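Complex shown without one protein chain; remaining protein chains in place.
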Amino acid sequence: MASLGSIRRSFAPWADPKAKPYIRFENVTKRFSDFVAVDDLSLSIYEREFFALLGASGCGKTTLLRMLAGFEQPTSGRILLDGQDLRGVPPYRRPVNMMFQSYALFPHMTVEANIAFGLKQDRMPKAEIAERVRQMLKLVKLEPFAKRKPHQLSGGQRQRVALARSLAKRPKVLLLDEPLGALDKKLREETQFELMDLQHDLGLTFVVVTHDQEEAMTMADRIAIMDKGRVLQVATPAEIYEAPASRFVADFIGSINIFEGSLVKESAGMTEIRDTSGADFRVAAPARAAPGDLVWLAIRPEKMRVSRERPPEAENALNGEVWDIAYLGDMTIYNVKLDDGRIVKASMINSMRRLEDALTWHDRAWISFPADAGVVLAE
Amino acid sequence: MRKLVSGLGGRAVIAVPYLWLFIFFLVPFFIVLKISLSQVTIAIPPYIPVFNWQDGLAGFFQKLGALSLDNYLWLADDPLYVNAYLSSLRIAAVSTLLTLLVGYPLAYGMARAPLAVRPILLMMVILPFWTSFLIRVYAWIGILKPEGLLNQFLMFLGIIDQPLVIANTTTAVYIGIVYSYLPFMVLPLYATLEKMDYSLIEAAEDLGCTPLAAFWKITFPLSLAGVLAGCMLVFIPAVGEFVIPDLLGGSGTLMIGKTLWNEFFANRDWPVSSAVAIVLLLILVLPIVYFQRAQARAQERAG
Partner (left out) sequence: MAGTWGRFNITALVLGFAFLYLPILLLVIYSFNESRLVTVWAGFSTRWYVSLFSNRGLMDAAWVTARVAFISATVATVLGTMAAVALTRYTRFRGRLLFSGMVFAPLVMPEVITGLSLLLLFVAIGFDRGFMTVTLAHITFSMCFVAVVVQSRLVSFDRSLEEAAMDLGATPLRAFFQVTLPIILPAVISGWMLAFTLSLDDLVIASFTSGPGATTLPMKIYSQVRLGVTPEINAVCTILIGIVTLGVIAASVVNKRREVRRQREERLAFAG
């Protein structure tokens, strides 16, 4: 049997120009009196996609989700679901369901009644409701807890009830608002994989809002990075990490070193940059800028090497002083202070147990990286 | 997120209580105002109406000339009314202060009591509030009378040999107001004192304050919101109080609520009692608006 990961790798409808988006935001703006929560935003989400909206609080991601659910109306623009314009459709008539950040379990109803709530609203026959509730309880492995009230459940169990309740109506799209936010770290990691399996097995479209980049990277097919009501980049986790589209995205995801400089020349896929301190860098990445323009070279710490001597094969190298060392067990993070005072961060895997002649504080050291390690970001 | 009114249900939820209060609370004030501008007569109802609903707009303007401020001039002329207003304000102010003096230590004691006992203490303060106001005032008659229980007790102890005259004096009214309105003072005070972080006091004492200084410099200023809310809740209704001065104050105590009642029931002078009500309302409108805005602010904060 193929692993989930291998199946997912071949899933890329966004790369197919013939594929029709399932959810489409077209120039959507949402204003709350004088505050612009969502600013002229367009976005496509495809069927069966696990899509994450990632950003700091106040970036507009939750507002976007609530507009899709129908709790907020866009000030302008439109939202299409499976070709249907959702304008004016109240939340209770939309074929989407939401899992709330607080779970919003009805405290006066049992687990069973919570799951059956949506089905009863649709006046589904009693026998069918019972059957569906049974299926849902089985799905989230809560059969023994059917008669309990929410306050008689642990945090993880409540999260499962909320999930079962929002899935019971078999919505076209499931919206998840910080679905794992209230769980502790260990439970969160387990649940991430469960959610992914569930999404795949049911063949549903998931739109998840989160501020946790690790969560988004693990679960999502694609991530939209949001800031100040705008989408800065929509791409797969790997693309976002390895080829961020802007300094904001580069800085937002993981940690990164950014060198400011000007473009010297670009030829045959090789870009030459002279940074502010006068050092020259050769980078195997397109610059999308003209010679003389201000550009930034961004390199992840794990793509940098720290050593006493300058490695002879190194295409780019900088000399400095070891300023700080953080030993994390599996790896060590070095902060190296360049002669002009800038700090560069490099992380090295501790592949050998013995650290003979290890670098220590105030040692002189070289920081080096290959030409294909970084990306060039223009204004 | 704030929502604008949408849907039929939303509109009904606003419209029904709105309309009810409009008809039964707001409109009556305009009727009182209208009648306060009419002439008294011996009839049923005992006044000459200035406006007639049937007259329409033309009649309205025609009769505008018939408005008379006589009733107000009458109020201003007769020292009885002026004194009644002043003495109501004075009695209400003094009793509010007394209620604060009695209520603050009680609320403080409650807020500093062990956590487990607090709900019980709170209920003990609320419980008398649920029993009839009239009964609570009535209970004091038997206590304060010359041959009443208080005098019996004090004479039994030998503190006095002649009965004190408390019943039918202003003192009795003070006691009655403090007693009846105490829960209104204690509850907001308790709410603010209970929320207060006790480590503030510890910090103040750590920095060299004596407990008393810490109270005046920290606890009291931080409880001012509760003090003001409590004082408003006591002062405003106390100004217009009727039952307490009537049952405990006797004929010697002049309060405007009683004056209005007598004007209405004994003299059957509806226009003058309406004028009395309007002036009372004007006196109270500032504190009421203040109280309402404080309520709204507190609600904003909670929400």
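Labels for the chains are A and B, by order of writing; each one numbers its residues from 1.
The rule is short, and it goes like this: contacts are C-beta pairs under 8 Å (C-beta built on N, C-alpha and C of every residue); 3 or more make two chains touch, one makes a residue touch a chain.
If you're wondering where the values come from, they're calculated on a predicted model, not measured in any experiment.
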{"item": "Touching the absent chain when the full complex is considered, from B:95, B:192 or B:273", "value": "B:273"}
{"item": "Contact residue for the chain not shown (choose from B:94, B:113 or B:222)", "value": "B:113"}
{"item": "Of A:60, A:74, A:118 or A:237, the residue in touch with the unshown chain", "value": "A:118"}
{"item": "Touch residues of chain A, complete complex, unshown partner", "value": "69-71, 90-94, 96-98, 100-102, 104-108, 117-118, 121-122, 148-149, 151-155, 157, 165-166, 169"}
{"item": "In chain B, positions touching the absent partner", "value": "2-5, 7, 9-10, 12-14, 16-18, 20-29, 31-32, 35, 45, 53, 102-103, 105-106, 108-115, 118-119, 121, 123-128, 130-136, 138-143, 145, 147-149, 152, 179, 182, 186, 197-199, 232-233, 236-237, 239-243, 247, 257, 260-261, 264-265, 270, 273-274, 277, 280-281, 284, 287-289, 291-292, 295-296, 299, 302-303"}
